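Working notes for the structure below.
One chain of protein is taken out of this complex; the other chains stay put.
Our next item is chain A:
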Amino acid sequence: MLLLALDTATPAVTVALYDTDGDRVLAASDQTDARRHGELLLPSVDRVLREAGRPLQDVDRVVVGTGPGPYTGLRVGLVTAETFGAALGVPVLGLCTLDGIAYASGLEEPFVVATDARRKEVYWARYSDARTRVGDPAVDRPSELPAEVTAMPSVGAGARLYEEVFTGLRTDLPLDQSAAALACLAAEKLAKGEEFPPPRPLYLRRPDARVPANYKVVTPK
(Lines give C-alpha, C1' and ligand atoms only; values in the text may rest on other atoms or scores of the structure.)
Protein backbone atom coordinates (compact mmCIF):
# COMPACT_ATOMS: atom_id res chain seq x y z
CA MET A 1 0.00 0.00 0.00
CA LEU A 2 1.28 3.45 -0.94
CA LEU A 3 0.85 6.25 1.63
CA LEU A 4 1.27 9.95 0.89
CA ALA A 5 1.91 11.80 4.17
CA LEU A 6 1.98 15.55 4.62
CA ASP A 7 2.01 17.98 7.51
CA THR A 8 1.88 21.79 7.60
CA ALA A 9 0.93 22.32 11.24
CA THR A 10 4.38 23.60 12.23
CA PRO A 11 6.86 25.84 10.37
CA ALA A 12 7.91 22.68 8.48
CA VAL A 13 6.35 21.85 5.11
CA THR A 14 6.95 18.12 5.04
CA VAL A 15 5.86 15.46 2.54
CA ALA A 16 6.74 11.76 2.27
CA LEU A 17 5.77 8.83 0.10
CA TYR A 18 5.79 5.51 1.97
CA ASP A 19 5.47 1.98 0.68
CA THR A 20 3.99 -0.29 3.35
CA ASP A 21 4.90 -3.44 1.39
CA GLY A 22 8.62 -2.71 1.56
CA ASP A 23 8.24 -0.78 4.84
CA ARG A 24 10.22 2.09 3.47
CA VAL A 25 10.09 5.78 2.63
CA LEU A 26 10.40 6.12 -1.13
CA ALA A 27 11.01 9.87 -1.12
CA ALA A 28 10.58 12.82 1.22
CA SER A 29 10.83 16.59 1.18
CA ASP A 30 11.36 18.81 4.23
CA GLN A 31 11.39 22.58 4.07
CA THR A 32 10.93 25.17 6.78
CA ASP A 33 9.20 28.46 6.07
CA ALA A 34 6.34 29.38 8.38
CA ARG A 35 4.89 31.93 5.97
CA ARG A 36 4.91 30.03 2.68
CA HIS A 37 3.13 26.75 3.38
CA GLY A 38 0.65 27.44 0.60
CA GLU A 39 3.32 28.04 -2.01
CA LEU A 40 5.64 25.21 -0.98
CA LEU A 41 3.32 22.28 -0.39
CA LEU A 42 2.15 21.31 -3.89
CA PRO A 43 5.61 21.67 -5.48
CA SER A 44 6.92 19.45 -2.65
CA VAL A 45 4.30 16.80 -3.34
CA ASP A 46 5.15 16.96 -7.04
CA ARG A 47 8.88 16.56 -6.40
CA VAL A 48 8.42 13.66 -3.99
CA LEU A 49 6.26 11.78 -6.48
CA ARG A 50 8.69 12.44 -9.34
CA GLU A 51 11.62 11.39 -7.16
CA ALA A 52 9.85 8.11 -6.41
CA GLY A 53 8.68 7.75 -9.99
CA ARG A 54 5.09 7.18 -8.90
CA PRO A 55 2.01 9.17 -10.02
CA LEU A 56 -0.42 10.51 -7.43
CA GLN A 57 -3.02 8.07 -8.80
CA ASP A 58 -0.99 5.18 -7.28
CA VAL A 59 -1.52 6.50 -3.73
CA ASP A 60 -3.87 4.32 -1.62
CA ARG A 61 -4.13 6.49 1.52
CA VAL A 62 -3.42 10.13 2.31
CA VAL A 63 -2.09 10.75 5.83
CA VAL A 64 -2.23 14.29 7.22
CA GLY A 65 -1.07 15.98 10.40
CA THR A 66 -4.11 17.52 12.11
CA GLY A 67 -2.15 19.85 14.37
CA PRO A 68 -2.42 21.40 16.80
CA GLY A 69 -0.78 24.23 14.93
CA PRO A 70 -1.14 27.85 13.86
CA TYR A 71 -4.29 27.88 11.82
CA THR A 72 -3.39 29.34 8.46
CA GLY A 73 -0.59 26.88 7.77
CA LEU A 74 -2.45 23.95 9.33
CA ARG A 75 -5.39 24.41 6.93
CA VAL A 76 -3.12 24.23 3.87
CA GLY A 77 -2.19 20.61 4.62
CA LEU A 78 -5.68 19.58 5.67
CA VAL A 79 -7.51 21.01 2.66
CA THR A 80 -4.85 19.61 0.33
CA ALA A 81 -5.16 16.13 1.85
CA GLU A 82 -8.95 16.20 1.82
CA THR A 83 -9.07 17.39 -1.78
CA PHE A 84 -6.60 14.70 -2.88
CA GLY A 85 -8.79 12.16 -1.10
CA ALA A 86 -11.92 13.39 -2.87
CA ALA A 87 -10.28 13.57 -6.31
CA LEU A 88 -8.61 10.16 -6.02
CA GLY A 89 -11.42 8.47 -4.13
CA VAL A 90 -9.10 7.25 -1.38
CA PRO A 91 -9.40 7.56 2.44
CA VAL A 92 -7.72 10.45 4.26
CA LEU A 93 -6.28 9.53 7.65
CA GLY A 94 -5.64 12.15 10.33
CA LEU A 95 -2.84 11.93 12.86
CA CYS A 96 -2.01 14.36 15.66
CA THR A 97 1.08 16.29 14.60
CA LEU A 98 2.60 15.94 18.07
CA ASP A 99 2.27 12.15 17.76
CA GLY A 100 4.51 12.26 14.69
CA ILE A 101 7.19 14.19 16.54
CA ALA A 102 6.85 11.81 19.50
CA TYR A 103 7.16 8.77 17.24
CA ALA A 104 10.30 10.14 15.58
CA SER A 105 11.93 10.56 19.00
CA GLY A 106 12.00 6.78 19.51
CA LEU A 107 11.96 7.35 23.30
CA GLU A 108 10.93 4.43 25.54
CA GLU A 109 10.46 6.55 28.69
CA PRO A 110 7.85 9.24 29.61
CA PHE A 111 8.43 12.60 27.87
CA VAL A 112 6.71 15.74 26.60
CA VAL A 113 6.42 17.13 23.04
CA ALA A 114 6.05 20.89 22.62
CA THR A 115 5.68 22.98 19.46
CA ASP A 116 5.51 26.75 19.07
CA ALA A 117 1.93 28.05 19.37
CA ARG A 118 3.04 31.72 19.08
CA ARG A 119 1.62 34.33 21.47
CA LYS A 120 4.13 33.06 24.06
CA GLU A 121 2.39 29.68 24.22
CA VAL A 122 3.20 26.10 23.25
CA TYR A 123 1.10 23.21 21.98
CA TRP A 124 2.07 20.23 24.10
CA ALA A 125 1.23 16.67 25.03
CA ARG A 126 2.70 14.02 27.35
CA TYR A 127 3.74 10.58 26.21
CA SER A 128 4.52 7.42 28.16
CA ASP A 129 6.64 6.26 25.19
CA ALA A 130 7.12 7.16 21.53
CA ARG A 131 3.83 5.52 20.52
CA THR A 132 1.59 6.34 23.49
CA ARG A 133 0.12 9.76 24.19
CA VAL A 134 -1.28 10.45 27.67
CA GLY A 135 -4.35 12.68 27.38
CA ASP A 136 -5.26 15.30 24.79
CA PRO A 137 -2.90 17.93 23.39
CA ALA A 138 -3.23 21.37 24.97
CA VAL A 139 -2.07 24.96 24.50
CA ASP A 140 -0.54 26.86 27.41
CA ARG A 141 2.16 29.28 28.47
CA PRO A 142 5.28 27.27 29.28
CA SER A 143 5.64 28.99 32.65
CA GLU A 144 2.15 27.81 33.63
CA LEU A 145 2.83 24.11 32.97
CA PRO A 146 3.18 21.77 35.96
CA ALA A 147 6.79 21.38 37.10
CA GLU A 148 6.67 17.60 36.62
CA VAL A 149 5.89 18.18 32.92
CA THR A 150 8.59 20.74 32.22
CA ALA A 151 11.19 18.62 34.00
CA MET A 152 10.50 15.60 31.76
CA PRO A 153 12.66 14.81 28.77
CA SER A 154 11.27 17.13 26.08
CA VAL A 155 11.34 17.26 22.28
CA GLY A 156 10.13 19.71 19.65
CA ALA A 157 10.76 23.30 18.60
CA GLY A 158 8.47 24.61 21.35
CA ALA A 159 10.66 23.03 24.02
CA ARG A 160 13.76 24.44 22.31
CA LEU A 161 12.17 27.92 22.19
CA TYR A 162 11.53 27.86 25.96
CA GLU A 163 14.64 25.92 26.93
CA GLU A 164 14.81 27.73 30.29
CA VAL A 165 11.44 26.16 31.20
CA PHE A 166 11.80 22.77 29.49
CA THR A 167 14.89 21.77 31.45
CA GLY A 168 14.87 18.22 30.11
CA LEU A 169 15.29 19.28 26.46
CA ARG A 170 16.77 16.49 24.34
CA THR A 171 18.92 18.41 21.89
CA ASP A 172 19.99 15.12 20.26
CA LEU A 173 16.46 14.41 18.93
CA PRO A 174 14.71 15.92 15.87
CA LEU A 175 13.04 19.27 16.55
CA ASP A 176 10.69 19.43 13.59
CA GLN A 177 7.83 17.39 12.26
CA SER A 178 8.73 14.88 9.56
CA ALA A 179 6.15 13.42 7.22
CA ALA A 180 8.39 10.35 6.92
CA ALA A 181 7.88 9.67 10.65
CA LEU A 182 4.17 10.40 10.32
CA ALA A 183 3.95 7.89 7.47
CA CYS A 184 5.83 5.21 9.46
CA LEU A 185 3.48 5.74 12.39
CA ALA A 186 0.47 5.49 10.10
CA ALA A 187 1.83 2.28 8.55
CA GLU A 188 2.23 0.74 12.01
CA LYS A 189 -1.29 1.70 13.01
CA LEU A 190 -2.73 0.38 9.73
CA ALA A 191 -0.91 -2.93 10.23
CA LYS A 192 -2.43 -3.22 13.70
CA GLY A 193 -5.87 -2.28 12.39
CA GLU A 194 -6.06 0.78 14.67
CA GLU A 195 -8.53 3.63 14.22
CA PHE A 196 -7.39 7.02 12.96
CA PRO A 197 -8.83 10.35 14.08
CA PRO A 198 -10.73 12.20 11.34
CA PRO A 199 -8.72 14.68 9.24
CA ARG A 200 -10.17 17.66 11.15
CA PRO A 201 -8.04 20.54 12.49
CA LEU A 202 -7.01 20.67 16.15
CA TYR A 203 -7.11 24.44 16.69
CA LEU A 204 -7.35 24.29 20.50
CA ARG A 205 -8.22 27.99 20.57
CA ARG A 206 -11.41 29.81 19.69
CA PRO A 207 -11.13 32.19 16.74
CA ASP A 208 -10.30 35.80 17.48
CA ALA A 209 -13.74 37.28 17.22
CA ARG A 210 -12.46 40.64 16.17
CA VAL A 211 -13.61 42.37 13.01
CA PRO A 212 -10.71 44.34 11.56
CA ALA A 213 -11.42 48.05 11.15
CA ASN A 214 -11.18 47.72 7.37
CA TYR A 215 -12.90 44.34 7.11
CA LYS A 216 -13.84 43.24 3.62
CA VAL A 217 -12.07 46.22 2.07
CA VAL A 218 -10.00 44.48 -0.54
CA THR A 219 -9.88 46.95 -3.40
CA PRO A 220 -6.48 48.57 -3.79
CA LYS A 221 -6.76 52.24 -2.95
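Definition applied: contacts are C-beta pairs under 8 Å (C-beta built on N, C-alpha and C of every residue); 3 or more make two chains touch, one makes a residue touch a chain; residues count from 1.
Here is the rule we go by: contacts and distances are computed from a predicted model.
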Write down which listed name, "Elongation factor 4", "Peptide/nickel transport system permease protein", "Cytochrome c biogenesis protein ResB" or "tRNA N6-adenosine threonylcarbamoyltransferase", is the UniProt protein name of the chain that is not shown.
-> "tRNA N6-adenosine threonylcarbamoyltransferase"
With respect to the chain omitted from the figure, which of A:T83, A:S128, A:S143 or A:T167 is a touching residue?
-> A:T83
Which of A:A9, A:A28 or A:L93 touches the chain that is not shown?
-> A:A28
Absent-chain contact - pick from A:T72, A:S143 or A:T167 = A:T72
For the chain that got dropped from the picture, name the residues of chain A it touches.
-> 16, 23-31, 36, 38-48, 51, 56-57, 71-72, 75-76, 78-88, 104, 106, 178, 180-181, 184, 201, 203, 207-212, 215-221
